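With one protein chain removed, the remaining protein chains of the complex are shown where they sit.
And now, chain A:
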Amino acid sequence: MKKIDKNIADAYFREKNIYMVIYFIIWALVSYGIVLIAEPLSNIYFNGFPFHYFMGAQGALAVFIILLFVNAIVGDKIDKKYGIDHRKNEEIGSNSTVNH
């Protein structure tokens, strides 16, 4: 157990939250945003679909999946930057439920 500067831990937390806010903005735009302007979009066609229909049926879902994978990869990078060791985490994680 080593004491670390609280500012470093907070920087970790802040960095993750900034990314999270960006993801949520994109998430809201492709789902709620597109639905709000569905009528004008219905005159644009994409791959045979009216565009609003394409976004509802495929586009939004594809963006959601990409965002989740980006989050997982970026999350790993941030952990690495702050020197988090995943083997150690697994150990601690398995103990926390055994003790329960």
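Criterion: contacts are C-beta pairs under 8 Å (C-beta built on N, C-alpha and C of every residue); 3 or more make two chains touch, one makes a residue touch a chain; residues count from 1.
Throughout what follows, contacts and distances are computed from a predicted model.
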Among "Raffinose/stachyose/melibiose transport system permease protein", "Cation acetate symporter", "Hydrolase TatD" or "Hemin import ATP-binding protein HmuV", UniProt-listed name of the chain not shown: "Cation acetate symporter"
For chain A, residues in touch with the removed chain: 1-6, 8-9, 12-13, 20, 23-24, 27, 31-32, 35-36, 38-39, 42, 45-50, 52-54, 56-58, 60-62, 64-65, 67-69, 71-72, 75-76, 79, 83-86, 88-90, 92-94, 96-97, 99-100
